[in-house]
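In this view, the complex is presented without one of its protein chains, the others remaining in place.
To keep things simple, chains are lettered A and B as they appear, and every chain counts its residues starting from 1.
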């Protein structure tokens, strides 16, 4: 709590001090009006920081939430004389409800589809606000919106209202910050980076998306309330698509993920047209051009550039050492590892599994049983259905027929997140790390299902949340070190391929699963990396994990596997030890064709 | 942490730096502010406003100004939007030398600025016709166009008395202007015991009126009353109405008689009736104004330029007599009676309304003909 407060306090104090530096009279009140406006926009734009910046959901409906909040509040407070506080709370609840609705609508959509749904939502809300005159007052708008009156302070003085707005901005910023640095924040980032990987790590895509949308709606609504009370008059033409684009622009200036950046962006977008008034009719063109330039050539936003500039200056002045060129620590042998031996205790049972894609029978009747402590390997020529089988196992695909049972529980057709929580984790053929997150952050997300603190706990900074976060980080470090990796703070996208694989495996095992599925873990690796991988598998197995992997590298397979299954054309054609299946005629024929004769 | 402090301070400093606008200037000129849509959907009307204002200012300055001081006009863009309108108003108000501001014709923008008008106590001249604008107790607002209650009464009155309206269809813009006008029309027609058989609202800038026109056709109405905000929309609708072969009498709100409508609608507007506060040859002042305007700008004037021209002239007269202080101007405008302006004869009542009548016009051969002037002064 204190760290967060200390980070933002100077900034908030600076903002709060501004009115003191303003000239008096009408010039001062001109600036104050703009400042109040900026703060209400900033609060709403913070909603987009969560939705777009953290969760990667493209939403052009923020003005709709801004409007719903403003209208709900104004109609209650000005037209029906409901007390200020009650109106505000009701408005927040109503807006959050709409956020939930938009989240539901948008669940299965991404990128431009999502953008368009939000645009549609925005336009419909705008039309309703304008035409539902009985409730909203229609195009005339709502006048005489009150300012609050608490503790004997008359907030109709703009100074006081400004400070009240700053206080709201402070609270909103703090909540957004808390969210970001919590387990739930990790889930939002995972959602943005890679939905499939997120689900496979136990994150419920449904609830995470809903969280993102409702949080952004609530903040949009809060901004709307500040706007309504600040301007004392609202009409529907304010809450249109262009306003949504403005909010978007505000977040972009900050580089999408930065709270301070978004706030500065809100101020910039509000003040820019004012500053550029001398350009008269040209300034909208300038504004449009600026959006294009910033977004294409400054992906970190103007604020990001500012920070980098300051950072560069600091390095020039203080000459801090270069970052993270740590050499990977060689895997430590703790005790001599025994070659894995399987038990006879079944852990996974697959019966009659089929997966058809229309006419293509990728998996066509497969049975096998994997025992606890196995390192089972699934081999077969390309296109034999191995990855498909794995995908059905982990819930990414649904089975056309057949059943899968894990520890006696039927897990057929369950969702990936559920399967993860039951104790099965996986890696992917094409490595699915969260590219923009560091190695440590990636692995911490693997620990997600172990967390217990929910949204309220996060926002209210429950102590348990901090304890769990520390535990997650510690376990993550431990797991990475176990696998011989220590470059915790490098972004995943900047790691070499072999190390990415190691991190992906670490992410899959940090939560202590029982069964680990690996899809071609050695793909693309050289001899040293493959040998290191064998060691890693021994090490993991030593911890008590059962492993099922798909592989092509036969010598690697031979060195680790306790049991092998061979698939061809969607069916199992052989099983046994690795030596057994490799000398099975059927297997040889599958790989090499009919004419081959091999000893 | 230090970065946050640094950026915080830098930001605060940047704000403070931009606040160094010069305020003190010797009052050698009489400074008047004007907010107009220089950009936005109604940019054309904004241009006409500025043109009308400049015409008045140049004329007065050519004659030596007001009591020897020249008028200086400050124009700010309100983009046709509430928020921009408020900040445009505030920007003008922040200049301590500005003694009066010419506000918007859009009732929503005027509404948005009202709290600031009351707080800053600057005499504000408006062209918005929503009746409520002068009935909320704001003492600093003066309306230089007749409000919508008069328009609707004139429209309904003439339609029933002289056009033989038996069943009426109304088509209105769903924005503030049109919706309010619609309500007033319905009230006026009800008073005249004429049924409204079709009442349809469209969103501003609708391009295809086929659906509305079909409904009007099947409603059996023999008069179409329109309350359309934009001349472009009016022209569009009229063209499509003629294309569909709809035979019906038409009585429109002021946008039907504007130069823009006449130009865009072409022959489609002939034979229609309307009410207008500005008629080019309606009175001697309007004729003189039209001649000067056309000579200066090579285009036809309309109500957007007309009321602003009047406003500046009335203002100058009041300042010449009573001085530049706010309260003096306020009292002075209230006292104006019998001022013959372009838009009509101004008699200000205690609410701040200066005009109380509308001209009924007919459009024939591409020209607006005055039929009569309906004076509702009690």
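Quick note on the criterion: a residue touches a chain if its C-beta (ideal position, glycine included) is under 8 Å from a C-beta of that chain, and two chains touch if they have at least 3 such contacts.
The definition used in the following text is that contacts and distances are computed from a predicted model.
**Q** Can you pick, from "Aldehyde oxidase", "Phosphate transport system permease protein", "Pyruvate dehydrogenase (Lipoamide)" or "Amino acid/amide ABC transporter membrane protein 1, HAAT family", the UniProt name of the chain not shown?
**A** "Amino acid/amide ABC transporter membrane protein 1, HAAT family"
**Q** Among A:6, A:275, A:289 or A:543, which one touches the chain that has been omitted from the display?
**A** A:289
**Q** Touching the left-out chain: which of A:123, A:305, A:473 or A:531?
**A** A:123
**Q** For a quick check of understanding: of B:243, B:281 or B:294, which residue touches the chain that isn't displayed?
**A** From the options B:243, B:281 or B:294, the contact with the absent chain belongs to B:243.
**Q** Determine and list the subunit A residues touching the chain excluded from the picture.
**A** Touching the missing chain: residues 58, 105, 108-113, 115-117, 119-121, 123-124, 127, 131, 195-196, 241, 245, 248-249, 252, 281-282, 284-285, 287-292, 295-297, 299, 387, 391, 396-397, 428.
**Q** Touching the hidden chain in the full complex, which residues of subunit B are there? Just list them.
**A** Per the touch rule, subunit B residues meeting the hidden chain are 39, 41, 43-44, 46-47, 174, 200-203, 205-208, 210-212, 214-215, 217-218, 232, 235-236, 239-240, 242-245, 260, 263-264, 266.
Note that in this section only the chains that are shown with their structure count from here on.
**Q** Please work out the Cα centroid separation of subunit A and subunit B, and write it as a whole number of Å.
**A** Whole-Å distance between the two chain centres: 51.
**Q** Mind listing the subunit B positions that touch subunit A in their complex?
**A** Those in contact with subunit A are residues 1, 3-9, 11-12, 15-16, 18-19, 21, 23, 38-39, 76-77, 79, 81-84, 86-87, 90-91, 93-96, 107-108, 111-112, 114-116, 119-120, 130, 132, 136, 174-180, 201, 203.
**Q** Residues of subunit A touching subunit B in their complex?
**A** Going by the criterion above, the answer is residues 6-8, 10-11, 13-15, 17-18, 21-23, 25-31, 33-34, 37, 127, 130-131, 133, 138-141, 143, 231-235, 237-238, 260, 264, 267, 271, 273-275, 277, 280-281, 284, 303, 306-307, 310-311.
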